[in-house]
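Complex shown without one protein chain; remaining protein chains in place.
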Amino acid sequence: MENNNFFQNKFIQFFLKIVVRLLFIAIWVSFLVGFILLSHVSKYLVPQRSLSVYMWADKIDESVLHKFEKETGIKIYVNYYESNEELVTKFEIGKDLNCDLILPSEYIIEPLAKAGFLKKIDKNRCNFIHRIYPEFMGKSFDPNNEYSFPIYWDMIGLGYTKSYFNDGLPLNSWSLIFDKNLIPCKQMGMVDDSREAIFLAVRYLDWDYKKLDENQLEQIKSLFIEQKPWIGAYTDFQQGYFLTSRTYPLVVSQREIIVREMLLHDDLAFTMPDEGSLLILSNVVICASSTKDDMIYEFLNYIYKHDVLMHNCKEFCLLPAVKDVLEELPQEYIGIEDILPGQPAFERIKIFPNILTQKQINDVWIAFKSF
Amino acid sequence: MKSIKLENITKSFGSDIILKNFNLEIPSGKFFALLGPSGCGKTTVLRMIAGFETPDSGEIYLGDTNISRLPINKRRVNTVFQNYALFPHFDVFDNIAYSLRIKQFAPEEIERRVEKMLKMFGIESLKHKSVRQISGGQQQRVAIARAVINEPDVLLLDEPLAALDMRLRERVLVELIELQEELGMTFIYVTHDQTEALTVADKLAIMGKGGHIEQVGTPKEIYEFPRSTMVASFVGSTNILHGFLELEREQLYLRIDDRNRILVPKIDNWQELLQQKKVYLSIRPEKVELSKTPLVGFSNHVVGTVSAIIYHGRSTQYNIALVNGTVMQVFEQNEEHFPKETIDYDDVVNVYWQMENSVLLKN
Amino acid sequence: MEFRLRKIALPLYVGIFCIFLYLPIMILMIYSFNRGGFPAQWQGLSFCWYYDLFHSVEIWRAFQNSICVALSAAFLSVTFGLMLVYGSKRLKTNISYFFYSNILVPDIVIAVGMLSLFSYFMVPLGLITLIIGHTLLGLGFTVPILKSRLDELDYRLVEASLDLGASTFYTFRYVVLPFLYPAILVSTLLVIIVSFDDFVISFFCAGSSAQTLSLYVFTMIRSGISPTVNALSTIMLLVSSFFILAISLLQARLAVRDGK
Partner (left out) sequence: MFEEFKKLIKSETYFFLITPACIWQAAFLILPIVFVIILALSFGQGSHLVQNFTLENFQEILQISQIRIIFRSIKLASITAVASLVIAYPVAYFLALHIKRFKLFFLFLLSVPFLINVLVQVYAWFFILERNGVINHLLSFLGLVKKPVNFLNSYFAIYLVMFHVYLPFMIMPIYSAIEKIDFKLIEASYDLGANFRKTFWHIILPLSMPGVRAGFFLVYVVSFGEYVIPALLGGMKLFFVGTLISEYFFIGKDWHLGAAFICLSCGMLFLSAIFYNWLFKKITMQSKIIR
């Protein structure tokens, strides 16, 4: 009887109702949380003898990886990313990203190392260090090569259609793309990377790329705005397509993209302007969260092997940072003369140190793309 | 105020032939009703007069002008639609003023004429109400007002009462008659309800299935002298007896079974009918007398048993099964609370009627 | 004159419109059978690009991811949508209308919002986050469809069933569910298509860690023309047209069954 009274009290009933509802909500929320946590579980589902590698597309050929898997029984999971910034974002989001090895560009290593995402490399376990050109070692982003070793290098230059420019390019200079009076064609392709574009502008203006002030950035911005009318497209991927389809006769591009097309089309050529250009280094780094050291070093030593590196370089027209491979690499895969380390032209390719903040770069880029 | 003439109209939708060589003449200034069962093509006739459909062949004349190829908006004919088709995004005033505004009358003129209409239909208070908010009867008034403000030669009404309830219908019918008298324009009223048509029309046409006219005439003519079984049975209720004709001493008899024959009036073509094996006769139930005791002075007499009694209030309907199996309906007025003679189930009764009150039908 | 304008000009216009709508897709499909790599030069019939397509490991992986995400998202959004629609009908709340907004909020806002949310709670991006995003998108489609179907259900049927002593579950299973069945099928197919086609949410909430077919097409388009993309697009087109055809037929049958 008393029980009944207890339940029939309106206030109690209301209270119980709320409790039950909260209970239901809690049940569903816990289901949801469990579902989300599933994403962490996937990490434990991969086989023990496996490596997770993050890299750009077209850096290591799949056949090479298959061979490695066959030889050692270590499974390689490859994740491709499309920009260094995307990689960093991913790292910041999932702190314990299931990752062992990364092949990033040079400028991203410093922030990654600072944030503690990278592990120091044990030089004793690497058998390839002596083969790397000293020119690529000890650069400003990692002075003692504690975290990284270079594996490929490349530069920005001009790709063009020979049949359009019968006597070759009128000038071998960045003014072809920046100077209104000197542009050789109505429309051309330009890189769509703010850092690279700023560096090229600095080389054209012949400023010291190691220190830039706000005033100079303003001038670069107005240079870009001025340049816009004769730029057909800003792109990081389509340069080869633009040249071969004859959409634009002249494009600013990374060498490897153009050389890949040069192998198939005789009509194309690549050149590096006399003012010098940007050096891009691809490096190997190890994730701090990785615990698979043995396998990592086995893999590292494997990909630096002469044959393996040669295969990748020929497949994707990459330039190796390893001396014995580069010296043997046929000229057609290099696509440009006198560029090897030690030769005079090489002196004019420089790394762009991280002297600008991301915000400064953004401001320039957004401002000129808003016009 | 113009008459309408339809000549040799043929109309088909796809492979369905709705009308074939259809002819009809509608006199001017009259309330004309077009009555027929649903699906007989009466709405198609109306839509052709309005211009929504063009006839495949044949001509339509409004007065002396041929309007069969004239666009809808050029005809001086307006329609009151079945569900009124009031423009939902306009208020009452705008709905009524629509056609005047289309014709670009001066605003003051529009105001004056719409006000007049509103007053005439007694809906001044609804002037700025949305048409969605007003009742069915009010909507109907608005629809009629909208159609007649244009002062058309002919007003077409397509079953305008279908959406109203019984009680309202009777009142609106009377109002429609008054309206027609007041405006004097030709009204063409399409319906499948015979009481509406009989009440309202000066003249009416009955359409049968297959899209042809069965009979045209005043309500009285149609009711009292139907020319076909279809008309007789469609308009009001009737008893249809059949048999074959016999001529004896200049008198015409209808032999309905071996023992009974009925005296029938002569009509124009009785000689033709004499040859036919099956001839029909219509006798309205209210024109028949019923009695248990023999009566004198009637020209016809049959005997039957009562099979059903249905009490209607003002009258009682008796179903009498004749010897040959035919069932006749008889309406008796309930004139007295306590009739002298009560008729019950299974009573054997005499059925009497006068020869003149029956009609020989053409088929 | 006016009459002729509507009788001739309008159908002509609609015809041109249909050509505009379909021509690009048709050309794309035709050229996926072109032997040559360059567009617009017909060099003979060939299935080589399809051969290439079926031998690419990456495409298969992207395809598997897409299938996995689409099916999970369809299952989740239809289940949840069904529960919501039925529950809110019985509770007589209008909460369902709230889900109509999912289509109206720009994709990119949802995507960026989720990205920042996931990053704050450190949820690694991947298939799970993708499923979450697509389920949200899917709810915007399933809830309106299921709701409008449920509204057509004569509620007295449910009451009659309950009145005859059936339990809530039994009523749902044998009265409501059979009635909703076509709508459930339609919305499932729709969510699968939407999930397969979605780009923006996939791009932000998964990126490279779980590449879907859309993302794969995106990366391929970014580097220019490739006949393999033609072949892939053709297959995707045929599959989605098949699904849409199934949806249309279902709806047509539904209309017939309801005697409309």
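A, B and C are the chain letters, set down in written order, and residue numbers restart from 1 in every chain.
The definition used in the following text is that contacts are C-beta pairs under 8 Å (C-beta built on N, C-alpha and C of every residue); 3 or more make two chains touch, one makes a residue touch a chain.
Computed from a predicted model, the values in this text were never measured in an experiment.
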{"item": "Visible contact partners (per top-of-document touch definition) of the missing chain", "value": "A, B, C"}
{"item": "Hidden-chain contact residue, picked from the options A:Val29, A:Ile129, A:Leu264 or A:Ile355", "value": "A:Val29"}
{"item": "Of A:Ala57, A:Val78, A:Ile231 or A:Ala345, the one touching the omitted chain in the full complex", "value": "A:Ile231"}
{"item": "Residues in subunit C touching the chain absent from view", "value": "2, 6, 10-11, 13-14, 17-18, 20-25, 27-28, 31, 38-41, 80-81, 83-84, 86-88, 90-91, 93, 95, 98-99, 101-110, 112-117, 119-120, 132-133, 135-136, 139, 143, 168, 190, 193-194, 196-197, 199-200, 203-204, 214, 217-218, 221-222, 225, 229-230, 233, 236-237, 240-241, 243-245, 248, 252"}
{"item": "Contact set of subunit A toward the excluded chain (per top definition)", "value": "3, 7, 16-17, 20-21, 24-25, 28-29, 31-32, 83, 85-86, 88-89, 92, 95, 115, 187, 192, 194, 228, 231-235, 245-247, 358-359, 361-362, 365-367, 369-371"}
{"item": "Sites on subunit B contacted by the missing partner chain, in the whole complex", "value": "50-52, 71-73, 77-79, 81-83, 85, 87-90, 94, 98-99, 101-104, 146-147, 150"}
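In this text, only the chains that are shown with their structure count from here on.
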{"item": "Chain pair, most C-beta pairs within the contact cut-off", "value": "A-C"}
{"item": "Reference subunit A; chain at largest CA-centroid distance", "value": "B"}
{"item": "Length of the line joining the C-alpha centres of subunit A and subunit C, rounded to whole Å", "value": "34"}
{"item": "In subunit A, residues with contacts to at least two other chains", "value": "none"}
{"item": "Residues on subunit A engaged by subunit C in the complex (per definition of touch)", "value": "35-36, 38-40, 42, 57, 62, 79-82, 86, 89-90, 92-98, 235, 237-238, 240-242, 245"}
{"item": "Subunit C to subunit A touching residues, read off their complex", "value": "38, 57, 115, 118-119, 121-129, 132, 207-209, 211, 219, 222-225"}
